[in-house]
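Only one protein chain is missing; all other protein chains are in place.
== subunit A ==
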Amino acid sequence: MANSPLVARPTDALQPSKSLPTSSGGTPSGGLPRSARGQQIAQQVAAQARPTMDLMEQMNEDEKNKYIKGKKLGEGTYANVYLGHSRLDSSIKVAIKKIKVQKEYQDGIAPDAIREMKYLQKLRGHANIIILHSVFSSKDQNLNLVLEYLPLGDLEMLIRDVDHVRYGAADIKAWMGMLTRAVWWCHDNYVLHRDIKPNNLLIAADGEVKLADFGLARSFADPGVRMTANVITRWYRPPELLFGARHYSGAVDVWSVGLVFAELIIRAPYLPGNSEVEQIALICREIGTPTEENWPGVTQLKEYTVPSDVVPVAGKEKYMGRFGAVGSDGVDLLAKTLILDPRRRITAREMLEHRWWKADPKPTPKHDLPKKTAGAEEKLAADLKRRNGMVEDDDVRGSKVARKLDFGAAR
């Protein structure tokens, strides 16, 4: 916000209202009957309303007119998604996410919409973050986010389509590279994404993976400021959040990145817990039980509960067996992202400095990455219209995972 543009030109928007009391309150000065005069004024007001929209409305209108809304790609309870294009150049396609007025937040903008706008604006300029072209409000005070159009669906689609999509270690490395860069960019800009999962990783026409859905993002908190522990879709939620930590760092995103990595390799969610308790149990079983030895202070966390049978922290051999496809360097990186103690967990920057990127095979160039076109548009729509922080799988397992965020309780 370098330029301060809101020096409002004196408009005559207020004039009709100024003139109204005098004319309606005073005696009819002209020969016209009172009612006729009132009507005349009403017409006058109507005629002036358009050219004298206040500056804010004018700017909003201009912004709105830059885009032409096309067909509806999808409709959800939280938002509708439309395909659109720029008025000047119809080859510039955009996705317009029209956020519905929500019952809980009728007096203002829903917090997730605010977060999305704020952080997408802040994080602009990185190739792996979805671009927010513009924001405008349409009639009924609906908020419209004009987002980059990403026509090739998301990573989840590629992971799940075992029959038609095949990919190898080089492709995984390329995708992970893009994801890690996006997370690194967020963290270096002091933003926590807090909802990293395969279906928030959208794929652009050129194969570039873009991190989307910043509805749960926030900037790093100051010391002593409590953040909610109720973020990140459960399967990708790190143990510190499951234990109710209120002061955490970028390590929470790194855990999610690690689980996406694992999911890319085994092509199934690695830790699909049906409830938070089960999620903790899964983590304990697969990765190891958090104890004072491997995570100093963990027992002090508010909701620390672990199954009674303590499982030692998994060694590299255990991961090798299941994730060996990415080589020993890749497994090393994976194990470091899944370190229980968030203070010892690798950071996004350290991830990028890892030797795996330099090892063979080289990451696939982005335009050679496997892609899937059928159904991608619907998928984009589904991803954008979804409410943040929810899994909408219709599978048996995922059907009950949806979770409502309770922002009020976090205060």
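Rule of thumb we're sticking to: contacts are C-beta pairs under 8 Å (C-beta built on N, C-alpha and C of every residue); 3 or more make two chains touch, one makes a residue touch a chain; residues count from 1.
Keep in mind that, in the parts below, contacts and distances are computed from a predicted model.
Its record in UniProt calls the unshown chain "RNA polymerase II transcription factor B subunit 3", which is the match among "RNA polymerase II transcription factor B subunit 3", "DNA replication complex GINS protein PSF3", "Pyruvate dehydrogenase E1 component subunit alpha" or "Trafficking protein particle complex subunit".
When the missing chain is restored to the complex, the residue among A:69, A:100, A:126 or A:336 that touches it is A:126. When the omitted chain is restored, the residue from A:98, A:181 or A:234 that touches it is A:181. Of the candidate positions A:250, A:273 or A:288, contact with the hidden chain is made by A:250. In the full complex, subunit A contacts the hidden chain through residues 1-3, 5-6, 56, 59-60, 62-63, 66, 86, 88-89, 92, 108-109, 111, 113-115, 117-118, 121, 124, 126-128, 132-137, 143, 177, 180-181, 184-185, 187-190, 218-220, 222-228, 231, 240, 243, 245-252, 295-298, 300-302, 341-343, 345, 352-354, 357-358, 362-363, 407, 410-411.
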